[in-house]
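Every protein chain of the complex appears in place save one, which is left out.
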Amino acid sequence: MQATMTFTPGSAPSVIVQNLWLIPALPIVASGVMALLKQSRRKLASGLAIGSLSVSLLLSLIAFARVVGQWAAGSVTRETISFTWLQFGSATVDLGWVLDPLAAIMLVMVSFVGLLIFIYSVGYMAHDENFTRFFCFLSLFAGAMLGVVISNSILLLFMCWELVGLTSYLLIGFWYQKPSAAAAAKKALITTRVGDIFFFLGIVWLFSQTGTLLFYNHGVGSLEGLNLANLLPAHGGLGLSAAGAIGLLIFAGAVGKSGQLPLHVWLPDAMEGPTPVSALIHAATMVAAGVFLIARVYPLMQIGAAPGGTTASLTVVAWIGSVTAVFAALIAVAQNDIKRILAYSTVSQLGYMMAGLGLGGVAVGMFHLITHAFFKALLFLGAGSVIHGCHEEQDIRRMGGLRVDMPLTFATYGIGMLALCGFPIVFSGFWSKDGILEAAKHSAAIKGPFFLLVFGALLTAFYMTRQVCYVFFGYWRGHGTAHESPRVMTTPLAILAFFAMALGAIGTPAWPWFHAFLENRAATLDMHAFGELGFLALLGTSSLVVFLGLGLGWWLYGNKSPKPEAPDALEQSAPWLWTPLRDKLYLDEFYGATFVAFYAWWARVADWFDRRIWGGIVSLVAWLFGLWAKLNRALDVYWVDGSFDKTCEELSNGGGLLARVQSGLVQNYLRILAVAVVALAAILLWSSRP
Amino acid sequence: MNPVFYILAALTIGGGLAAMLLKHLIHAALAVTVAFAGLALLFLQLDAQFAGFAQILIYIGAVAILIVFAILLTHGAELPKGGVFSKSWLVGLVIAAGVFAVLAWAILQSIRALPQQAAAPVVTVHDIGNALVGRYVLPLEIVALLLTAATIGAVIVAMHEKAVQK
Partner (left out) sequence: MTGFASPLTGYLLVAALLFAIGLAGALVRRNAIMVLIGIELMLNAANLNFIAFWRYGPHPEALTGMMFAIFSIAVAAAEAAVGLGLVIAIYRHTGTTELDKINRMKG
């Protein structure tokens, strides 16, 4: 099921590959220019951002076209360009970029979705006074994300990874005057940092084991040939091989960035940022970086697997993914903030992607990533449109009946919601989720995830129906009147809706173009694939699950619009279930009581130590210096000055004494003369004795 | 030694002592005149007749008179209140004694080198006159100049005072 990918080694890289670095560089340069602009130059800022990303999109499309052309011709070459950055003796630190099908698809997705969201932001952030700063950060993020995608060196990937985390922090805390936003940004950075530490350990280990930082380097990269093979016999502790251990360390980084259990806690709080940020970063792209990372280092995770079996690291990936999917979906059921429901949904879907990677391989996981990017971005932008139309209201209990007031938003949101639920046939989500379910079912080694994922699908349909009923059906419960959003906001919604439906076509089993493209094999249109019995049964099962969830949701919430103060329908029927779900299964509290509390205690200890001990030592040294200074001063005043003053005094006195000789009395002068003469005479006489 | 010498020596020394010790200035001036006279006689004793008579003429005839005039003009006859000797008279005495000690010691030390009795030289005024304009013509002229300057100076000092006082 997991095909090995073979690539023909290429000769000289083509023009587009040589200039591939422009794709991330242009938005970063635009960001740098915008950092220097005054806040009032809004048109220039948005123009720079959109312009640079458009050029990046164009270049990405060219690159994509090239790879597709190669694939169609039958031989895909993975083209890389690498260069040495630093050199330590015999070891070198290399950077570089690569163009292969995985990178090409991600390039197009990131730049296209990013561009649509940039255009949407022009309308959404029009009333914000920090418009220019917003686009500066957005552009920086886009550049960094594109850098992650094309990076051939794991170090360069890590650098762009960290830059992505930084811009996420800057954007979550964009409205930094709000304490909750600042706290959420800090939480995001710290939580992903925990994952990044393990990631970095993995990088270091990989470098020390293989001697190179490059993934692909004409056969001597860390994911190629002998280097990869040598990772297997090396020991990695806990009964794992080095490959397995490194794979798990790198997965830890992905757990942080993609919000898997237990490091998912930052994602719901990240909704404090503006909605375009949530759409771009926390739905479509940044959180997908973790999934992309696993896809990128997949050879590392996969090596050592017996045919039909799987490795320890992939098992861990699959289980964490499935558990996260169900966990987050359960919490999403009981949330009342429109964006928070979508955030938990994202966590859940990321779990699906991870499970897909673990169970079915790169293509399965990546397909869901691509489709999810489109419909989740659509849902978030739609939510932004709703919030905008409801005058910045975010509580779904204060909305209602918006399908009348905001028809375009309702239509596109509905498409996105059905795609997310996996409504059969016409929606892309169905095909991508089904691929994961199929891989889970057929997995020989790992059994549990299939049932978890099916339950998760049921929950997904349920909570999305609940949300849509609250927001768009029933009657209006908010203040003022709702209005539709301007065209600059609804046009991207429409475009995304189209793709949410159309992308399904490239991943059906009848014509698995996506999978074939990624795995470098031919794709044939084969309607008979539908005929497999097991497959049809699976299709039926998943459709049934979706209808069940939709029905349950409609039954409980339907066209009713309970008052905002009234308890939720589910809460009324099963309060014992509702309360823990609403309180996010107390995970934040658990972290707060353990890690955060420990850290605070440790910080207090360190502070005490710092102030008392080190501060005390410093004070002591300062006091000693003061003492020394006083001693010097005393020496100076009493000894040096004293002696000097004394000398001057004595001189003065001596002068005074000598002056007394000039008494003015002639007789005294005469006496002195006489004495001198006597003395002289005596000397002369004495000296001339015979 | 000639007993005359002792008498004359006693006279001179006595006169000198009296001059220094007497409180009354006029008495002191007269005592010093006696000392001058004793010296003149000592000169005669030493066969320096010209010097002896010159001593009498000048010292007794001019200097002593001058001293008396000065005493009279400065009302020296009145005794000062604090005594005639300075407060630190002992220091002066000691110094003078020191001087005498050194001189006496030098004299007594060189007894062996001193010549014995020599023949008395015969000196006539003619010889002195020749020497004055012969060998010692330069000192003669200089002394003449000196005397002229002294005369003029004394006159100016006295006259200046008069001019200021007026």
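Labels for the chains are A and B, by order of writing; each one numbers its residues from 1.
Throughout what follows, contacts are C-beta pairs under 8 Å (C-beta built on N, C-alpha and C of every residue); 3 or more make two chains touch, one makes a residue touch a chain.
A quick note: this is a predicted structure, and the numbers were derived from the prediction, not measured.
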Residues from chain A at the interface with the omitted partner, ascending: 659-667, 670-671, 674
Positions on chain B contacted by the hidden chain, ascending: 1-2, 5, 9, 12-13, 16-17, 19-20, 25, 28-29, 32, 35-36, 39, 42-43, 46-48, 50-51, 54-55, 58-59, 62-63, 66-67, 69-71, 73-76, 80, 82-86, 89, 91-93, 95-97, 99-100, 103-104, 107-108, 111-112, 114-118, 120-121, 123, 127-128, 131-132, 136, 139, 143, 146-147, 150-151, 153-154, 157-158, 160-161, 165
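Following the convention adopted for this analysis, only the chains that are shown with their structure count from here on.
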Chain centre separation in whole Å, for chain B relative to chain A (CA means): 126
Residue ranges of chain A touching chain B (in the complex, touch as defined): 667, 671, 674-675, 677-678, 681-682, 685, 689
Complex interface listing, chain B residues touching chain A: 86, 91-92, 95-96, 98-99, 102-103, 105-106, 109
